[in-house]
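Only a single protein chain was left out; the remaining protein chains are all shown in position.
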Amino acid sequence: MSRIGVFICHCGENIGKTVDCPRVAESARKLPGVVYAVDYRYTCSEPGQAQIRDAIKEHKLTGVVVGACSPRMHEKTFRKTCAAAGLNPYLCEIANLREQCSWVHTDREQATRKAIDIVRSIVARVQRNTPLAPIRVPLTRRALVIGGGIAGIQAALDIADGGTEVILVERTPSLGGHMAQLSETFPTLDCSQCILTPRMVEAASHPNIRLETYSEVEKLGGYVGNFEVTIRRKARSIDPKKCTGCGTCWQKCPVKKLPSEFDEGLGLRAAIGIPFPQAVPNKPVIDRANCIKFKNGKCGACQKLCQTGAVDFTQEDEIITEKVGAIVVATGFQVLPKDQLPAYADGDHPDVLTGLQFERLASASGPTGGEIRRPSDGKEPQTVVFVQCAGSRDREKGRAYCSKICCMYTAKHAMLYRHKVHGGRAIVLCMDVRTPGKGYDEFYRRAIEQDGVIYLRSRAARIYRDNGQLVVQAADTLNGGERLDIKADLVVLGSAAIPQPDVRTLAQKLGVGYDADGWLSEAHPKLRPVETNTAGIFLAGACQGPKDIPDTVAQASAAAAKTLALFAAKELQRDPIIARVNRCAPPVFSTCIGCFTCAAACPYKAIEREEIRDRKGGLIKVVARVNESLCQGCGTCVSLCRSKSMDLDGFTEEEVFAALEALVE
Amino acid sequence: MTTVSQTLANLVHQRTGTRPLDCYQCGRCAAGCPQNVPGEMDISPTRIMRLLQGETAFPEKAVEYARQALTAETPWLCAGCQACTTRCPQGVDIAGAMDVLRQEGLKRRMTATTKRVRDIQALHRTFLNSALRHGRIHELFLVIGYKLRTGHLFQDAALGPAMMAKGKLHLLPGKSADTSRVKTAVERLKTP
Partner (left out) sequence: MSGLGYYPGCSLSGSASEYDRSLRAVAGQLGVELREIPEWVCCGATSAHAIDHNAALCLAADTLAKARRAGLTEVLAPCAMCYQRLAVVAHELKQNPGIATALDEAPGLENIKPLSVLAWLNNGVSDALQAKVTRSLTGLKVACYYGCLLVRPPKITGIQQVEAPRQMEQLVTLLGGQPVRWSMATECCGASFALSQKSTVLRQGRQIYDAARKVGADVFCLACPMCHANLDMRQGEMGIPAEAQLPVIYLTQLIGWAMGLDATTLGLDKHFVPTAGAFAKEKS
């Protein structure tokens, strides 16, 4: 005869206000098999848990029912409590009296009666529970980091410093990401490249980091601790072992007038080359779409001139597969292209720049060597208008969110402009200025108070060309909304941060969630900000939402800590809630008839074939078998099995039916 | 006697399906409005939205805020070009709100009373009466009707003969059309 203990939690007023908890406990005491029942204000508190532990010992309980909140909240807590008192944790079940009862009802009498029913049902179930043991899963101590911007570099370095091997995949030819493009960084105005490039070199030379640049993740299989990732190494058309990075090829390449991606179209590049002088690795790539050799077979100048014979036009993409135990996704963001804003000079004016374009203009390594000269005619602009919220906070255009970084980078832009063009006028159009962060508001005030930047509280209605002159339509909303049409020599947009255009494809490959805007979803916005809902996959940086460099680096280190914590275990454990094919005595062996309907339906490819043979090795029958490490316990196979040969540990037919029957009594 | 039971913001919501409360005062409507220039609108469209928000937020000042919005020249000087409605990041139908302010101002007999606003009102009345009576607008009659209402007898006097010479102004009215159904329907909609 079973000896069940029932513990009814008031959850403060959450349950206690609507459900008469003492009455529920009292009625539980009368149920067959129940030897102990009690109610308590907070069962999850230490004294509450002690109550359970003591009762298990004192009353020699064989099962525990906790009537409390959802099992999603505290099932783990109470199972641990039971284990501490020597009871198999899978003999503890939760009766959900909060989400499924007190929170959704107002009538105290009816709610109490329902609570009594729920408890009776779970008591009936727990009497049929069997002890289970967690499944042990081996672990590959090796991490994959996707994305080689500052987030990916930081995460990779931290994991590698923790003594773990890292594969760092970057889809462009070089590490660096957007941070390599920036001029100076707020709020300290230190040079972006000066602080970034040493870290790029460090990542490339770290003994625990293997770089895979110009490569992309094609496919992901497996599960936490045991992922199998397929990576496509795109053909560089260069043998990196032979190449010395001397630069002859890109100096001699006859195709020189291609818009440079690194310079955001403000500078030019050849059809072969490295994206920027400090690129890591310092090995060129041939842009096959624009290379004459690939277009019509002629040229080949780079190959002829290469002293080491590193140019290889026949190179092909290479597919490799790697085993990793954890993944950090650090794929970053993009800046809203200006052609998405047709109200602003039809979206194609050379002197209307995105925020990132202005970074290149202000950068010492940029196309003008850091001088502020406008793209159309190379003149120094005397009035520059900075237009904030260019694409952000525009619900009507489907982008309601704040891009977070623009207020600060615009203050920086205006400040840099005033430093470089002393007599120039810098006017910032903004709705409000958002500068939470250490030293941030002081920085923005400095732009106004020391550097003479003018802030005008207005959104720009439209920017138009008036015979070559750019005019920005604005209004002074702090002065009654008086209209101001400002003649500008250059316009810089506080361009919205947007998700990578193909992020949804990647998210689906990895099996992680994303929100309506396309930002990758964290498991919990406050308490699990770097984890995804897929175990073993973590997030770092702006792929999760717009973020500045300090926040990005902090999150990257957090993701690295999560990865290292996962790897600190000897092996992984998981809940033994898995399907099982029954076995019985010969000559039947199993009621399974080997139809494999289950195998076709299993979403996790966890069903295998098992051949039952006699002693001489002769085949008796073929039955299904469940791979314990692949099965996720969804139960699809159980419901489909025609011969009723499958069952789900922890949710057996017997347990579930017992619970249901108790309800209809 | 008209009783004021509805806030203007609520009326705008009912008529346009959009809420002045959603306005975050970015000023984009004011910035792109062709009539929000010196010598024309007395209150910017952005501020009109703010008055409608104040009317809801501060009941103790609701009457005053509503009065300011209704007696501004702004609703009457709005050209109805829809630039504001088109560009509003919050999707507020600002041009539609101007319609509501004009209609409500007339209903409550609370509008600006400057000469130009009276002229504009006179034109609208002449036009609408003519449309409802004859079904179609006869331009010469419209002009004459408007001039009689306002006393602007000689404004644009030179245009008339020139238009006539080009065959653009007809002395005799063209076809009219039956509007009895329209008039009945308008009456029916008035009494809910």
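Per-chain numbering from 1; labels A and B assigned in written order.
We adopt the following convention: a residue touches a chain if its C-beta (ideal position, glycine included) is under 8 Å from a C-beta of that chain, and two chains touch if they have at least 3 such contacts.
Since the model is a prediction, treat every value here as computed from it, not as a measurement.
Looking at B:22, B:42 or B:119, the residue that reaches the missing chain in the full complex is B:119. Residues of subunit A in touch with the missing chain: 342-343, 346-347, 462, 464-467, 471. As for the chain not pictured, it touches subunit B at residues 15, 17, 34-35, 37, 39-40, 77, 79-83, 85-86, 93, 95, 99-100, 102-103, 106, 116, 119-125, 127-128, 131-132, 135-139, 142-143, 146, 155-156, 159, 162-163, 166-170, 174-175, 177-179, 181-182, 184-186, 188-190.
Definition applied: only the chains that are shown with their structure count from here on.
Our note on geometry: subunit A versus subunit B, Cα centroid distance of 52 Å, whole angstroms.
Against subunit B, in their complex, subunit A makes its touches with residues 343, 389, 393-397, 431, 457-462, 473-477, 480-484.
Contact residues on subunit B toward subunit A in their complex (touch as defined above): 24-33, 36-37, 43-47, 83, 87-91.
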